[in-house]
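What follows is subunit A.
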Amino acid sequence: MAEIIRFRDDEPVDHPAVTVDSFLDQSNANAVRVEPGDDARALIPHLAQLHLVEVNFPAFGDGRGYSSARVLREAGYDGELRAVGDVLVDQVAYMKRCGFDSFEPDTTLDPDTLGAALARWPEVYQSAADTRQPIWSKRHA
Partner candidate 1 sequence: MKLLTGNDLKTGAVTWWTGHDWSIHIEDAINAGDRADEIARREEAARRVNAPYAVDAEQRDGKPRPLHIKERIRALGPTVRPDLTLKPADPDHREWVI
Partner candidate 2 sequence: MYLYDKYDQAMVDARVEEFRDQARRRLEGKLTEDQFKPLRLMNGLYLQLHAYMLRVAIPYGTLNGAQMHALADIADKYDRGYGHFTTRQNIQYNWIKLEEAADLLSDLAKVEMHAIQTSGNCIRNISSDHFAGAAADELVDPRPYAELLRQWSSFHPEFSYLPRKFKIAVIASDKDRAAMRLHDIGIRIVQNEAGEPGAAFYVGGGMGRTPMIAPCIREFVPLDQLVTYSEACLRVYNRYGRRDNKYKARIKILVHELGAEEYTRQVEEEFAHLQQQGIEPPLAELERLKTYFADPPFDDGPKTVDRSDPDFALWVDRNTIRHKHDAHVSAVISLKPIGGIPGDASADQMHLMAELAKQYSFDELRVMHTQNIVLPHVRIADLPALWARLDEAGLGAPNLDTIEDIIACPGLDYCSLANARSIPVAQKISERFSANGKTAALGELKLKISGCINACGHHHAGHIGILGVDKKGVENYQLLLGGSEAEDVALGKITGPGFSEDGIVDAVETAADVYLRERSDGERFLDTYRRIGIDPFKEALYG
């Protein structure tokens, strides 16, 4: 397992995340792992208790996790949101826009390439889960 890249300053949760099913069952964990087929909305009643949500990407082409992330951020979740698994360097910028603030890719990301990818987009066209101001908003500021 490669190292974790974090874009937040708080202490990381130091125990493993449980599955959504077992979280909903026992409900005292503070870290949960969302699989592509899980409904992230099921976590909404429990967000205050959660410090870490891992969203698993078993294959980079399965984009359901992007929606899971936004659903959680739109519901007000402000704990750590970590993309785990087959996370490619060219995807990280999009994932950040969907609300991910930490990354645990299966394969280590080259720091230079990652830096370049994150600095790539001077502007954004949409309002998403990050704080970037969309182009349409700048045009009519």
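By our rule, a residue touches a chain if its C-beta (ideal position, glycine included) is under 8 Å from a C-beta of that chain, and two chains touch if they have at least 3 such contacts; residues count from 1.
For anyone wondering why these and not others, all candidates are chains of the complex that A comes from, given by their letters.
Only a predicted model underlies this, so the values are computations on that prediction, with no experimental measurement involved.
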Which of 1 or 2 touches subunit A - same complex, any copy: 2
Contact footprint of candidate 2 on subunit A as seen in their complex: 36, 60-64, 66-68, 70, 74, 88, 90-91, 93-95, 97-98, 110, 113, 116-117, 120-128, 134-140
